[in-house]
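Note that one protein chain of the assembly has been removed; the remaining protein chains are unaltered in position.
Labels for the chains are A, B, C and D, by order of writing; each one numbers its residues from 1.
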Amino acid sequence: MPDWLAAGLITLLKAVLVILGLLTGFAYMTLVERKLLGRFQMRPGPNRVGPLALLQPVADAIKSIFKEDLQVTMADKLVYTIAPIISVTFALVAFGGIPAGPAGSLFGENPWVYNLDAGILVLLAMTSMGVYGIFLGGWASGSKYPLLGGLRSSAQMISYELGMGLSLLGVLMMVGSTRMTDIVQYQAVNGWFIFFQAFAFILFLISAFAETNRAPFDLPEAEQELVAGFLTEYSAIKWALYQMAEYIGMFTASAFMVTMFFGGWKGPQFLDGLIPGISDWPLIWFIAKMAFFIFFFIWVKASILRIRYDQLMRFGWKVMLPFALFNTMLVAAYITFVGRTEWKGGNVYERFGLNQGLGWWPLGLVSLALAAFWIVRSDIVRPWFNKARPPQLDVKQHVTIIERAGGD
Amino acid sequence: MVGTGAYVALSGVLFALGLIGVLTRRTAIMVFLSVELMLNAANLALVAFARAWGDLVGQTAVFIVMTLAAAEVAIGLAIIVAIFRKRETTNVDDLAQLKG
Amino acid sequence: MTYTLPDVNFQPLMPMLFVLLGAIVSTIGAFNTKRIYVTWFNIAMLVCSGLAMTGLLGYGLWNRDLTAFSGGVRADNVALMIGGVIVIGSIMSLLVSLDTAWRARVSFPEFDAMLMYAIVGCLLIAFSGDLIVMLIGLEIMSLAGYVLATLQDSRRSEESGLKYFLLGSVGSAILIYGIAFLYGATGSFNYASIAGRVAEVLNPATVTDAANAANAVALAPNNLGILVAGALLILSGFAFKVALAPFHQWTPDVYSGAPTSISLFLSTVIKVAAFAGMLRIFNGALVDAPAWHSVLQWLIAITLIVGNMAAYFQTNFKRLMAYSAVAHTGFLAMCLLAQPSMGGPALVYYLLTYTLMSGVVFAIIAALQRNERGLNIGDMRGLFYRHPAYAVALAVCLASLAGLPPFAGFFGKYLAFQAAFQNGYQWLTVLAAITSVISLVYYLRPAMLMFMPDRTPAREYQYGQRPPTNATVALGVLGVILLGLIPSLWYNFAANPQIWRLLAGIGQ
Amino acid sequence: MMHLMIFLPLLAALLIMIVPARWREEVAIGSTLLTLGLGLAIWLSGGTGAYIRDWVAPLGITYSVQLNGVSLLFAVIIAFMTFVAAMYAIRRIPNPGTMLGLMLAMETGLLGIFAARDLVLFYVFFEWALIPALLMLAVYGGPSRMKALVKFAAFTLFGSLLMLLSIIGVKYYSGADTFSLYGFDVQTAGGVRHMTGLTERVIPQPVQNWLFLGFLLAMAVKLPLWPLHSWLPDFHEQNHPSGVPDVMGTLYKVGGYGLFLFAIPLFPNAMHDFRPILMGLAAFTALYAAWIAFSQQNWKRLLAYAGLSHMGIVALGIFSLNETAVIGAMYLLAFQNLYTGALFLSVGMLQERVGSVDTRVGGVMTQAGALGGLTMALWFASIAVPGLAGFIGEFSVLLGAYQVQPWITAVATLTVIAAAAYALTAFQTTFWQARPLGAVATKDLHGLEWLVLGLPLAVAIFFGVYTLPALNLIQPAVQNILGIAARALGGQ
């Protein structure tokens, strides 16, 4: 068997494994979510199908396959069918680029399906492809509410994509590579980025919630607003595919956050003192951290109210974008003016007689302070996006124009 | 390893398709999309030539062309939307107001 | 991996930075102040830009041939002269817009902002040292131009804007594809190195650099074909931009569909900039390249015939001027056929005079028209007895456009003819002379009608004469007469053969 | 003095735009008189030398002017006729400011044409003079002036643009340094450098023919030669009935002069080769125009065709390249302006009195004897009655041309007879015959009008009898020019 074929087959095998894993994860996550939400709301949650309702997802799956697949008369048949497939496909593909362990840790193979130089870019690109699924689905339904819902969801996703992309730039500048394994390795050596880029992390977290259409940004599912948004005319398996895409998106976002800010597959180094090698246990740390974020997603859904659509958009454009940009420039300035010696009279450490080994920590402090300030004094931030100002017609100018026109 | 010629040929095909689209399509949006196709053909050619010359400048140029394409999209859509909202047509032939 | 810093030098950028400052101020400052202040500020910035080019601001750009950003920006004398023309045309546009923009309902700061951005693009083309910078400038200019053409909230202007946009973007796409090919054939975007590589491609024996030799050999069989294809694609792309027939179809619609003060801008400054690009590429980078001459001469021939014949049948003066712009493109492009040392100065001279005379004509149309459709030729009967100064100015500029001495247009035409004639395109000059006769007829009709006494009530806007327009007209007419009587005022700067050798990067 | 003479009228024209309306006439008459005086003074001083300065140095375009010989004679006559026309204009045209301004502007153009010794400068003045002529027609013209205007301008420009091409070609192919006819020296850093003029070089032959054709086309339109003449009658017919613009238009027949001064020295071989065809064309033009004139019933068209017929003779003389004929042609060209111009003015007077320029008015002589008499005298000059200036020129042309192409000249001679026929017929139907019933009484000449018709007639008689002053100017110039041509021909 030629090498390339073998490599290809192994890749395919890994892909299928990841997908099956994700699908199973999705199925059980629905269960977990319902259970947890039940707990949060002081009720038992699902508890009928099988022990601990463990068979509930299976029942749901069977139901959605055997359910009647409605197709609205005015829909564009082809696009209507393709849209959910697009959605789920790219959601699945996105996950494949995230490394779950060091090279060769998965039975001698690499624990990722693909590892590209531009890993982060690919990941962002794949996640943004989800917009197509949603927009096309809404448009192809041939109905008013799905159309508007689809538009709104798309607008929301693209708006927050900016904040998401920009908030990662600080990390990229510090690492100097867009390859995810490099980023993880860097964190293993220098410490997790959550310590240096707390502010960026908060921005990223919020964007991730909006990107995955999760509460408090789950406008597409806001029944009070537009029925069920782009999902209004979907049912059965297609509806299930959209749900699948959403949950897988959540997985991806969690994994991404873990990789970027929480050291990826590496455990905390200080634990090595207790149990040697614990920080390198493959997959374990990764899945554990991911699980925390998935829990976090559900936690937030249970705790925070859904925000209004105009608030959502304003927040995205007026707060996320400028702050993400600010954060980027902050890091850039730090690198240039603090960490470099070429600035007049040596770098800042030397000038103030500080220890050169401080590394990123001052930046981390600044970032943390910023994040804390941002959260604590959110009542100052809030009016920036909360107050709607109707566009005003400059009456005076208008009148002057008419006067100067001399009645012509 | 695919040769430069093949890439250039492919870009030529794309460009020709775009040009044909420009010449035959009557909807402003479709003409516009054809133009985008032509731009991407240029990008492909640039990348292929950049590889042939072992030179990064060509790839930088692609970046700039992408930006230009985006700017064109923004402005083009704005114009098309402005007209669409007034006239409910984007058919180039319907713009009878101005005949060459 | 090592990174080499581009040589950063803001001096050659100063003219553009001034204009950019104006653009930015119009973009963000206009929320707090009236448009008129913004416009005056912009005019001041343009003047500063012009001064920066002439070197009156404490440092000189003239004769210094400064470059920046690895040769991406070149402030050589050619750039400075064309930049001067651009600035003059822009000042005229802004002055006219002060009077007429509110009548055309485009009197808002965005108008100024777009205009200034377009000027930045234009200057960037003139100052470009490689294809990328030229492309960026061209696109800034074109995109702002599309917006300008559409800015007025009327169906006419929006449709013309759409037409402009669609055809313009097709032109850009073709141009970019051509640039890609040129890069493929020569491996560089820089004009000077392209010119060098063209020589190598044509004559591989001259290759000196070993690395280049390897590359040249690797691509050798295809190089010449790719080069020619690239040159022709770029030529067609520019033909769209400068409105050479048969790529001119958008011109009359856009020029007559857009508000007149914008038509002024589009037909002068934009055209000047597009020609600057052509000059840079065809008389600089590709001066030795084969094939494009012979295609260009046919394009010019078609342009001359189509432009002049079509203008002959127009009854709307604004539309007539639009076709006249097409016809003049033909004359202007004749300069490109010649050797740079001869065609270059001719083109620069012609561009200035063309800007002045076209500017005046559009300014007067803008001032006197009752609506944005422009004046009908019949409406101009007896104009001399109602607006004598404007009528005389218009007559002077029309005579100049027709190429009658002692006005500047004559020398422009003379130089263009001479350039083409002495470089072996005698048949083209004969054709140009014959089509000029047609052009004379269509310029003459409105010019003469103005002087014919008329008893019917005035058909133009009565309160059109305002100080800024007067200033524009005075500037233009003065320029047309002075340049006609003493062409050396401008031509002597351009005639130095040294600067045209530098255009192609020879002798650096 | 020479530059002052050329540009004084233009300054006066600009002054007319500025000064109050009531001073305009004084300014105009004064400046024309002054110009004439300057011209005569130059004549008395024996002409001026060549004055050459760089104009557009990189292109070799110079400002080189000279008033001597033929050009001096022409210049003086133009100054004189402008003065005469201006006198008539202030009496005849209500609110004549614009007209006077245009006339003066045109005078500068015409003087410039004759003074120019640089091809491009010549072209510039050539076109310059066109503009006031067009404006006169536009402002004061008749009902269908637009057509006449377009025709006039299109014909002229068609020729002159091709001429521009040959001007470019002349310098390019001859290899001269400047467009000036004569070479000159310039001070440069490296010492004195001689800039070769056009007459110092010879244009190679096959090219010379083409360039000559381009040049000829412009001159033939202006002259005009058949078949490029059709703008002429329309132009005169549509002009202001007073005839003042026509006078300027008549002066404007610079084609012959251009052929003489530029074509002969620059394209001698081509002219020599084309001589039979060109002479035939000229003779045909003369005869054809006379024939057409015979059937005209509009005085202005009639005069236009008469002028065309004269120009045919002039062209015949120039193309023959024979010294006698060329001298005659120049003589005729110079004085034809006088009497044809004066005739246009007399037609203007006639129109003022009877309200029409029709040749069949009848009986004017009975009431306005002086008008009729002076008109008749001018007609005699026009049809070359001996003792008047026209005769000298026409006779010399025919005499000289006969030595070159006897048969063609014989045909041309018929023109003399035809001229007598059309002139006398028209005169008879207008001035004699019976006055139609109910026609208003016509007044005779009064005041300035005597001067307007009398002065040109006096000059025509003077030069018809005493030719020496004019010949002294013409003959050396012609010999000089033909000498240059002969050198070029001999060198071939």
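Here is the rule we go by: a residue touches a chain if its C-beta (ideal position, glycine included) is under 8 Å from a C-beta of that chain, and two chains touch if they have at least 3 such contacts.
Keep this in mind: contacts and distances are computed from a predicted model.
One subunit of the complex is not drawn; among "Membrane bound protein complex subunit mbxG", "Glutamate mutase epsilon subunit", "NADH-quinone oxidoreductase subunit" or "Ribose transport system ATP-binding protein", its UniProt record names it "NADH-quinone oxidoreductase subunit".
Every visible chain touched by the undisplayed chain in the complete complex is listed here: A, B, C.
When the missing chain is restored to the complex, the residue among A:V184, A:I202, A:M290 or A:L321 that touches it is A:L321. Summary of contacts with the chain left out: across A:V88, A:M180 or A:A208, the touching residue is A:V88. Summary of contacts with the chain left out: across A:L36, A:I134, A:L166 or A:A215, the touching residue is A:L166.
Touch with the chain omitted from the figure is made, among A:A100, A:L123 or A:A140, by A:A140. Listed for chain A, the residues touching the missing chain in the whole complex are 11-12, 15-16, 18-19, 23, 64-76, 79, 81, 84-85, 88-90, 92-93, 96, 113-114, 120-121, 139-145, 147-148, 151, 154-155, 158-159, 161-162, 165-166, 169, 172-174, 176-178, 227, 232-233, 236-238, 240-241, 309-310, 313-314, 317-318, 321-322, 325, 328-329, 332-333, 335-337, 340, 342-343, 388-391.
Think of the hidden chain as still there; on chain B it touches residues 63, 66-67, 70-71, 73-74, 77-78, 81, 85, 88.
Within chain C, the residues in touch with the undisplayed chain are 1, 3, 5, 8, 24, 27-28, 31.
Rule of thumb we're sticking to: only the chains that are shown with their structure count from here on.
For this pair, chain B with chain D, the centres built from the Cα atoms lie 63 Å apart. The distance from the centre of chain C to the centre of chain D, with each centre set as the mean of the Cα atoms, comes to 42 Å. The touching residues of chain C, counted against chain B in their complex, run 132, 135-136, 139, 143, 146-147, 150, 155-156, 158-163, 165-166, 169-170, 172-174, 176-177, 179-181, 183-184, 187-189, 215, 218-219, 222, 226, 249-250, 252-253, 256-257. Interface residues of chain B, counted against chain C in their complex, comprise 4-5, 8, 11, 15, 18, 22, 28, 31-32, 35, 38-39, 41-43, 45-46, 48-50, 52-55, 57-58, 60-61, 64-65, 68, 71-72, 75-76, 78-80, 82-83, 86-87, 92, 95, 97-100. Those residues of chain D lying in contact with chain C across their complex are 55-59, 120, 123-125, 127-128, 130-131, 134-135, 137-139, 141, 145-146, 149-150, 153-154, 157-158, 161-162, 164-165, 168-169, 172.
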